[in-house]
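Missing here is one protein chain; the remaining ones are kept as they sit in the complex.
Right after this comes chain A.
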Amino acid sequence: MTDHERAPIVTLTDAARHFGPVRALDGVSLSVAPGDCIGLVGHNGAGKSTLVNLVNGGLSPSSGSIAFTRGETALQAGVRSVFQELSLCPNLTVAENLRISHTALTGPGWRRRARAEIGASLDTIFPNHGIDADAVVDTLSIAERQMVEIAIGFAPRGTEARLVILDEPTSSLDAGIADQLMAHVKRFCAAGGAVIFISHMLGEVFEVASRIVVLKDGRIVAERQTAKFTRAELVDAMGHVAAEAVESAVAERAFGPEVVSTAQGLRARKGEIVGLSGLAGHGQAAALAKLYLSRSSSWHSRKDPDVVFVAGDRARDGILPLWSILRNISVSVLQQGARWGLVNGGAEARIAAEWKSRIGIRTDNVENPILSLSGGNQQKVLFARALASPAPVVIMDDPMRGVDVGTKQDVYAMIRAEAAKGRTFLWYSTETEEVCQCDRVFVFRNHEISAELTGADISEEKILEASFEMQEAS
């Protein structure tokens, strides 16, 4: 192949990106040349999105460098990204959305030219797509929106698309459309374009990629020609505790009767710690939210709630930022001590003091504002809020996000102690280590449960296997 003799489109040299103490990307060197189709794989938090954001200019590296051969910026170099989270303007038409990303499209008649350009791009990638360039995006189905986004990514837009980054492009496409995309990616690379392809469907990655790069903990751990990888090796490369033989932390215990059972297949018995795993955004949080809402009322709060919820996104749906630590803890139990609808201040203070010592919230006064605590301690407050209520079922939506190791250990111990007393925990976590602490694990893929693991079966390997689609992309 003469392709590699040509100048690379983008070269990363020892690029790192830190978010505070978190090393999202820890020194990555990668070069993408015309004709390359790079399959980028890795588990949650391996640094895939950070890498993508460095390449497309969304973030700048904390150290190391990124060089484009043509032009100064990613835009000038012809780097385009197609994001998983759909970044179209839903209030505009398909053609108008092209106008947003094609800044040079001006002057009278731009609408006609935009229509022609997006139409041509759609026709090339997805023959018989049936999408009207004048349709408003929010009238389109999710799959159609994804197709439009991909088409905009590959459209010439005044210059030329040289490197297109596709982040889980097929997640909302059906098999036939996904095949059309695969075929186009191959054509595009053969004609001298480059693609970075991120997917949890390993079959697709094997089919389309010329080279596979495996990211783990912010570093590239393997980079080989696709032909030199087998599936098993790939999964091995992604895992990190697999070699150390995860000891099943939990001894077999006797559980009570089943207390949770959803139509989706999620089940939990009394006293059980049930983990939800799989790649982020595959329906775990939605399943938990649905379960919680079905078991609680939005009209009145009961004195003895059936379920409580520990939020993972503290800032968004956890803490009450203007309140003190005490009030943040006691808000779930106000009903219990209340008399005549008035808050019982004494009981409130007692509960807060009790939980401060039980869970170890590091503060000298629970009257301090909640924001005076570190992230980990704020999360402890949220645990205290949930555990202070007598609810038999505790739902946790990735509660350990951004929590330090010490706090994690404290909380694990607390969860195990509470489970032994007969509480049921449903625990969604993006960290496999945590999931391995559970008695039973449900692995989610594409909003469905793809595997149920118990006892000794709970291992990183098995979870990875179930999170990634192992079949050939049909």
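Here is the rule we use: contacts are C-beta pairs under 8 Å (C-beta built on N, C-alpha and C of every residue); 3 or more make two chains touch, one makes a residue touch a chain; residues count from 1.
Definition applied: contacts and distances are computed from a predicted model.
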Absent chain [UniProt protein name; select from "Bifunctional protein PyrR", "Nitrate reductase", "ABC transporter permease" or "Cytochrome bd-I ubiquinol oxidase subunit 1 apoprotein"]: "ABC transporter permease"
Full-complex contact with the absent chain, from A:Arg111, A:Arg295, A:Arg358 or A:Arg416: A:Arg111
Touching residue (missing chain; options A:Arg17, A:Lys48 or A:Arg99): A:Arg99
Touch criterion as defined above, residue of A:Ala15, A:Leu40, A:Ile66 or A:Leu88 at the omitted chain: A:Leu88
Interface with the undisplayed chain - residues on chain A: 58, 75, 81, 87-92, 96-97, 99-101, 103, 105-106, 110-111, 136, 139
